[in-house]
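Yeah, one chain of the complex is gone here, protein chain that is, but the others are all in their spots.
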Amino acid sequence: MLLQLIVSGLLLGGIYALLSLGLSLIFGVSKFTNFAHGDFVMVGMYMAFVSYGMFTLTPYFSWPLVMLGGVGFALLLYLVARSTIEKSGLNQILVTLGLSMVLQNTVLLFFKSDYKSIPATFGSSIKLGTVFISTEMLIAFVIAVVITGGFFFFIKYTDTGRALRAVSDDRAASKLMGLPVNLLDPIAFCLGIVLACLAGALLMTVYPTTPTIGSGYNLIAWVTVVLGGLGYLQGALFSALLIGICETVSGFYLGADLRQAVYYVLFILVLVFRPQGLFAGLGMKKVKR
Amino acid sequence: MKKLSWFLILMLASVTVLSGCSSSTPANTAKPAEVIKIGVIQPRSGPLAVSGEDSYWGTKIAIDMVNEAGGIKGKKIEAVVADVPNAGAAQNEVNRLIQNEKVKVITGIYGSAMAEVAAGICNRNEVLYWEHISVTDRLTKQGYKSVFRMHINGSLFGEQAAQIAESYAKKIGLDPTKATVAVVSENGDFGKSIAAGVDAYTKKAGTKIVLNELYDSKTTDTSPIVLKLKASNADIVIATSYINDGIDITKKSKVLDYSPKIFLGIGSGYGLAAYGKSLEKDAEGMIDLDPTSTPVLKNLDPNMAKAVEEFQKRFKAARGYDSPTVGYLAWQATWVLLNNVIATAGGTDNLAAMIKAAKELDIKVGSLPTGAGVKFDESGQNTRAVISAMQWQKGKLVTIYPDYLANAQGIMIPLPAWNKR
Amino acid sequence: MRSFLSHKKSDYFICAAVMLLLSLGLLSSNKYTLDILITTVYFCTIASAWNIMCGYTGQLSLGHGAFLGLAQYTSTLLYTKMDISPWLGMLAGGLTAMLLALLVGVLALRLKGPFFALATIALTTILEIFAVKFDGITGGSVGITIPYNPSLGNMIFKDYQPTYFLFLCLLALVLLTTIYISRSRLGSNLVAIRENDLTAASLGINVFRNQLYALMISSFFTGVVGTLYAQYVLFIDPAGSFSVIVSEKAALISIIGGAGTVFGPLIGGILLAPTEIFLRTWLGSTYQGAYLIVYGVVLIFVILTIPNGIAGTVSAYIRKCNCKTEQASGDD
Partner (left out) sequence: MLKVTELSTGYGENQVLFGVSIQIGQGEIAGMVGSNAAGKTTLLHTISGVNRVWAGKVEFCDENITKMTPQCRTERGLIQCPEGRRLFPSLNVLENLLIGSYSKRAKPKRNKSLKHVYEMFPILFERRYQPAGLMSGGEQQMCAIGRALMGDPALLIMDEPSLGLAPIIVQKVFEIIEQINREGVTILLVEQNVRKALSISAHAYAMESGKITMHGTGKELLQDENLRKTYLGI
């Protein structure tokens, strides 16, 4: 049973990884506190839904549209938030809270409040020993892994990726070195929001959506990023998997109504007693600030 | 600095004028003699908006139909509509409807927190409160004089659900005292009050509950719940869910290859169109317990049948899908309120007359589209509200229980394993 | 920045004028008008209480819902289960909120910026989950309905004027406290901490202790106003009491009005609370959610264009005018 729970949790965590990587990137590069991140997951879910409704494209095929839409929403966020970058984090939080309100209710206005879902393409499962793996979740997981892999390749080996990491390390020094910081900000926003939207599209294959679904994902994304260590991308990846497992295991052993409490408590404990994140110092370097 | 204080004073004055305007204009334009005003409140934004909106359309269509048939004693009904996403908004809007719009009847509301607040204010202000959906037992246990609920309450709901479970258990040859039951419920007031009802009934009947699990309906992944069900190995599962979690529980049951002998879903989670749409053939054979949303028109009184048909047509035109249970509940409650209570009392001006008319109602079971009748007890709770068992057959919901409401035979009882469906 | 925190007599005059205007509402007997006024004053009070902590220290709490809810549950349970008057319950609620604040402060006050905000959101959510879970005590998600027995001792009234009067008194109390604090050592310490906590610490100010005091005072008043509101609505439930949205509103009202000023939250509350109600009434029943879009756009606009809030911007403008006239007279 434990094995089954861990496998289910890992699959879920794979999708969480996408949204927390995006959040972590934006926070790292632009020092921008995005409290509307979950709402972009919601937007991604609706884009996948619309693509299915209009062109009967399942999310496995509609990702180019979702990415394109994601870039649009990223630029919207950037446009709204640009003047608060490098300024008070308080205003960033408030602006994104306002944006979250606008996004949720615009979607509500156009799509009404009922749950939207798209039929399962497979709806079956694969049995490995005593463990059942949902085909949908497995495919979503594999796609998430591929995207994550691509993302890390980009971040690690391209000039722009390197520059993004450099800005994330030391914004002021990056400016002195002549890195085009005001160009890298929108790039980070685009990457981050596109990842969130893609996560939404993948979630759409397994869950229905509604305009208010984003606030839950927003907290999950932040919990993951904090557990992983701020602006530390590999950490966000590991903690996303951990949160996935934590959700299913605590849901089973402690009761399904306490599962959220478990990772919120974990979250507060980590914030208070290990603010550098869970994985710092375990053979992995942590960004000095 | 003086300028600043003037600015503030101006601002405040304008706010005061604004509130004055909004409170006086509608009252001036309305002509109280020619219309009967009814307050219609539902949560139409916020987390409860899904069913709140369906419930609004049920009410609105009933009012439109009565108006088109000439109104009540020649007077048209005017619906004063308000959006009440939370308890604070309920407080505010109900006061507005009573104080400024001078309504004497308020109907709604679907959400239980808002229902409690609204009912309290209505009772204090001697306004009739006509609840059509909220199930919390407590609503009618406060000693309110002018509060009525057309829908069943949670404990009765649970009791009837357990009865249905018992009868199906017998049908497949299970001894009720030896059968095991697992109850999973969302931890809101809806799930909890039903779980309590199931619990009370099964204790009487001697059935063993092996798992009584609550979960948060906002949960994104229900596999731990399904695994718990699987581990409990119960014969009968009674699951109360909203739509999101209801769909996920079914999906995860298939993925984890879990099928109990009998699975009874309760509430919107298993009965909404979205359920059938998103599960397609996997919905086949799943049972939902709720007042029926597939009424058998030929069993109804011909006039009622015609009205229901009209309602079905209009609802589909307005919302784009067949009315779910919530729509029928709102429609029939409003229908009875207008035609049997307000019409009998001759308008809304006399509260005592309306209460008397309501208390004297005696509509036998099976007369309303959901199979309910109307007979209020002392507390204002309708004792003739019933639930039925509906089943997904070939992508459509049909009613299979009780017999006088059934329009199809139950299939797949007991549930076969997933690979044999 | 420095100067708009200096409290001149005119600030007190504005507060007094606004309070006087608000108290004109006592003459009305229309329950809808009074409800709008009560809601407005309720949000003014929460925002002012929030302001004591967050406006003066710059720490963004989105967890005042936790204090509010805890106090509401404390006083309501005392009243419904043990028949203890809400007057005492109100104090007890305020004190429990203060105890929670002590705990939160000790654990989380050293967090900065978004992390303090996130920790407080998480705390609120945890309390909500517990309130739902331990239904033996709290009544679970169904909430608690407070029986309607109007009497002074029960703090329940037939008409709305007495309730409104109580709200006004509480608001006045919070404002007086804010004024007192801003003139005291604590106030100047807090401002110093907000401007630069490292410099403040090097000047020998105990950053942690000062912020903790502010948080405790702030939470006490949040708790008290929570009880008052519970006795007005006569219903509490976990989702409504432990609500992040209430905290967000307190923050938005305070910041739009002008955080860190005595009368900023007052202006913010008077502008925003009725606006929200009117927008909901006008747009809510025809276009689902449209009023929240308008509300959201206005918020973004205000935060982007006048980050110091209305009070800050207006007084900066007036100061500029005053400076000019002073210069002009100086030239003569």
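Residue numbering begins at 1 within each chain, and the chains themselves are lettered A, B and C in the order written.
Keep in mind that, in the parts below, a contact is a pair of C-beta atoms (placed from the backbone, for glycine too) under 8 Å apart; a residue touches a chain by one contact, two chains touch by 3 or more.
It should be emphasised that the depicted structure is a prediction, and the values quoted were computed from it without experimental measurement.
Interchain touches from the omitted chain, evaluated on the whole complex, reach A. For the chain left out of this panel, the touching residue among A:Leu79, A:Leu128, A:Ala172 or A:Leu254 is A:Ala172. Among A:Val7, A:Ala163, A:Leu258 or A:Leu271, only A:Ala163 touches the chain that is left out of the view. For chain A, the residues in touch with the chain missing from this view are 159, 162-163, 165-166, 168-170, 172-180, 182, 232, 285, 287-288.
In this section, only the chains that are shown with their structure count from here on.
With centres defined by CA atoms alone, the chain at the far end from chain C is B. Taking the mean of the C-alpha atoms as each chain's centre, chain A and chain C sit 32 Å apart. Shared interface positions of chain A, defined as residues touching 2 or more other chains, are 105, 108, 112-113, 255, 257, 260. Counting partner chains per residue, chain C has residues 129, 132-133, 288-289, 292 touching two or more of them. Across the interface of their complex, chain B is touched by residues 8, 10, 13-14, 17-18, 21-22, 24, 30-33, 35-36, 39, 129, 132-133, 135, 140-143, 145, 147-148, 158, 232-235, 237, 239-240, 263, 267, 270-271, 274, 277-278, 280-281, 284-285, 288-289, 291-292, 314-315, 318, 321-322 of chain C.
Chain contact summary for the complex, chain A toward chain B: residues 1, 4-5, 8, 12, 105, 108, 112-120, 123-125, 127, 132-134, 137, 203, 206-208, 210, 212, 216, 247-249, 251-252, 255-257, 259-260. By the touch rule above, chain A contacts chain C in their complex via residues 33, 35, 80, 83-84, 87-95, 97-102, 104-106, 108-109, 112-113, 211, 219, 222-223, 226, 255, 257-258, 260-261, 264-265, 267-268, 271-272, 275.
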